[in-house]
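One chain of protein is taken out of this complex; the other chains stay put.
Up next, subunit A:
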Amino acid sequence: MSKMKLRSLLAIGSSAFLLAACQGEDASNGASDEPATEEEDTGSDAGEDTAEDTEAVDFSIAMITDEGGVDDRSFNQSAWEGMQEWGEEHGLEEGEGYAYYQSDDSADFVPNLNQALADGYDIIYGIGYLLLDSVNQVADQNPDQHFGIVDDVSDRDNVVSLTFADHEAAFLAGVAAAETTETGQVGFIGGIAGPIIDRFETGFTAGVAHVDDSIEVDVQYAESFGDAGIGQQIAAGMFSNGADVIYHAAGAVGNGVFTEARNRMESDPDTQLWVIGVDRDQEEEGEYDGGNLTLTSTIKKVGTAIQESANTAMESEFPGGETIAYGLEEGGVDLVEGNLSEDAWSTVQEVRQGVIDGEIEVPEFSYSQE
């Protein structure tokens, strides 16, 4: 009997470990001193604002994250930072004027939307194309409530769609990568394959080819937006195969790419490796002992888009049923200078102007859309 017990105990113990192993993978790597500084910022700003002029407005917005979570240092975070800014501008407090609801699982989307609904927010934004279905469903059930969807188009009258020409920014990233690489090999790591990330991939490969079509682009997908471990694994493979610049469009997966690059740079500082960030300026993520390895970042102003649509709704009318597209021209997407060499930066700027003027045509998808 006691042998039996010992076995069950072992079994249960090992299952606990397995459970931990199965579910704990997406913890983000690296120390996070960032939130602290952010809080300080928001604290002082909010203090000034309320002291000076702004009267708190009677308007509130909320966002539902996708599975990446609000601290993914990329897509969701950029949306949340925009929302925080908006709240400060209007003298609102988190939890009353603006809030986020975290989704840990795709089954959480609809309950989260309903929770935000019950909490009485004026506009509820679904962050990411993953939420389109859920937003549509809840929007149908609540025709008087206003919703927003980022990165996809909803045909409902009470939903505003905010889309971004990611391929244009990715094209510039491709140009920057091609201008920087010394090995003639660059990498692209996507999140979950699909139309949205395909824009990034298509733009990036076209941008590389625009400069020099002999440069190889190694394209791989992580099939996740949250698992930093897979990002690190793919990056390790790419770097080992000779790539020296990697662009990621994979949310929190990218944290693993930065970790891998940092580890390699710290053990072998002579071989220069670069990572291109996505959605927000990821310069901080590239810091290591000997410098900074974030070459540049494509910017996607999800936050600004949210602010603008919220302001429009507040001042005049909610732009329900409309699709608001943000491209290079509107300043909704862009590339930062980062650590680009002067030559590379000037080429990027030329190309940028060319894209805006329509001289250079950037392909949007690698496959034909039906």
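One rule holds for everything that comes next: a contact is a pair of C-beta atoms (placed from the backbone, for glycine too) under 8 Å apart; a residue touches a chain by one contact, two chains touch by 3 or more; residues count from 1.
The rule we apply is simple: contacts and distances are computed from a predicted model.
Student: According to UniProt, what is the chain that's been left out of this complex called? Choose from "Cytochrome oxidase maturation protein, cbb3-type", "Nucleoside ABC transporter membrane protein", "Phosphate transport system permease protein" or "Phosphoenolpyruvate-protein phosphotransferase".
Tutor: Listed in its UniProt record, the absent chain's protein name reads "Nucleoside ABC transporter membrane protein".
Student: One chain is left out of this view; which of A:133, A:218, A:322 or A:337 touches it in the full complex?
Tutor: Hidden-chain contact among the options goes to A:133.
Student: From the list A:104, A:213 or A:266, pick the residue that touches the absent chain.
Tutor: Touches the omitted chain: A:104.
Student: Pick out which of A:147, A:225, A:247 or A:345 touches the chain that's been left out of the picture.
Tutor: A:225
Student: Would you write out the residues of subunit A that touch the absent chain, in ascending order?
Tutor: Where subunit A meets the chain not shown: residues 5, 8-9, 11-12, 14-16, 18-19, 22-23, 26, 67, 69-70, 95, 99, 101-102, 104-108, 110-112, 114-115, 118-119, 129-130, 132-133, 141, 191-195, 223-227, 367, 370.
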